Each structure stands twice: as structure tokens, then as C-alpha cells.
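Entry: chain A
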Amino acid sequence: MIEGIGLEYFLILSTIVFFTGIYGFLTRKNLITILMSTELILNAVNINFVAFNKYLYPEKLEGQFFALFVIAIAATEVAVAIAIIISLYRRLKTIDVEKANEMKY
Partner candidate 1 sequence: MTLENLLLMRHELVLSVTALVVLLSELILSKDDTKKVIPLLVFLFLINTVIGFLPAKSGELFGGMYRTTGLIILMKNILNIGVFIVFIQSAGWLKSNVTGFENMGGYFFILISSLIGMDFMISSGDFLMFYIGLELATIPLAALVASEKLKEKSSEAGVKLILNAALSSGILLFGISLLYGTTGSVYFYKVAQGFYYNTLQVLAFMFIFTGIAFKISIVPFHLWTADVYEGAPVNVTSFLSVVSKASAVFILVILLFTVFHSIIDVWNDILYYTAVLTMTIGNLFAIRQQNLKRFLAFSSIAQAGFIPLGIIGGTTLGFSSVIYFLLIYLFSNLGAFGVVAAVSNATGKENMNDYDGFYQTNKALSLVMMLSLFSLAGIPPVAGFFGKFFLFTSAAREGYFLLVFIAVVNATISLYYYLLVVKAMFINKNENPIQKISSDGYMKASLILCTLGIILIGFAGYIFEFINSLTFGVK
Partner candidate 2 sequence: MNILTLFLIVPVLTVIAILISRTKEQIRVSAAVGMGIQLIQSIYLIFAYLAERSRGNIDVMLFTKTWKWFESMNIQFSIGVDGISVSLIALTGIVIFTGVLTSWHVDYLTKEFFISLIVLSTGVFGFFISLDLFTMFLFFELAVIPMYLLIGIWGSGPKEYAAMKLTLMLMGASALLLVGILGLYVNSVQTGNPEFTFNIVDLSRIDLPIEVQRVFFPMVFVGFGVLGALFPFHTWSPDGHSSAPTAVSMLHAGVLMKMGGYGCLRVAMYLMPDAANEMGWIFIILTTISVVYGAFGAIVQKDLKYINAYSSVSHCGLVLFAILMSDKISSNGAVLQMISHGLMTALFFALIGMIYERTHTRDIRFMGGLMKVLPFLAVCYMIAGFASLGLPGLSGFIAEMNIFVGAFQHSETFYRVATVIVCSSIVITAVYILRVVAALLLGPIKNEEFNFLKDAVWFEKASTVILIIAIAGMGLAPLWLSELISESLNPIIQKLSLLNIY
């Protein structure tokens, strides 16, 4: 419990981070940056979990554990994603997301 800072501030923060992540996902052209944006989204989630746990349900640690798992899984996700992006880079010689549009319609 942090003195003077209420839960709502954490929630506002996490919401901002969440939508920043989505905004980044939708606008950035670099695949790696897009991947980073998804990390922002996941981090927003983590903030939520931890904050809820700490402020509302401090008797159990469900939220914190959840956050830990999210971090772990995010790591694997990033690993796989980057591997795929590299493989794409080998062929396209770019990681511009707009170039990856061979399949459409």
C-alpha cells in the first residue's frame, strides 16, 4: 500500500499503457516495434493484476502469480515472434510491416 496513491491511479496508468500499446500496434511500421507494443499491453495487464491484488485482495496472491505467468509467457511469445520476424527478414530484407502483404483479398 503506497501512501496517498489510490488504486485509481494505477488503473489510469494501466489503461494509458494499454491503449498506448494498441496505438503503437496499429501505427508503427517496424515489426519489432509492433512486438514491443504488445509487450506494453501485457505490462498494462500486469500492472492491473498487481494493483488489484495489492489494493483489493491482499489476502491471496492470485494476481501476482498471474502477473508472473504473463511475464514468462510473454517472453516465450517474443522469442517465437522474433524468430519468425528474422525468418521473414531473410526473405524480404526488411521488417516493414507494410511489405508483408503478399497474401490479400
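The rule is short, and it goes like this: contacts are C-beta pairs under 8 Å (C-beta built on N, C-alpha and C of every residue); 3 or more make two chains touch, one makes a residue touch a chain; residues count from 1.
With respect to how the candidates were assembled, all candidates are chains of the complex that A comes from, given by their letters.
All values reported here derive from a predicted model rather than from experimental measurement.
All listed chains 1 or 2 share the complex with chain A, though the touching one is 1. Considering their complex, residues 11, 14, 18, 21-22, 25, 31, 34-35, 38, 41-42, 44-45, 48-49, 52-53, 56-57, 60, 62-63, 65-66, 69-70, 73, 76-77, 80-81, 83-85, 87-88, 90-92, 100-105 of chain A touch candidate 1.
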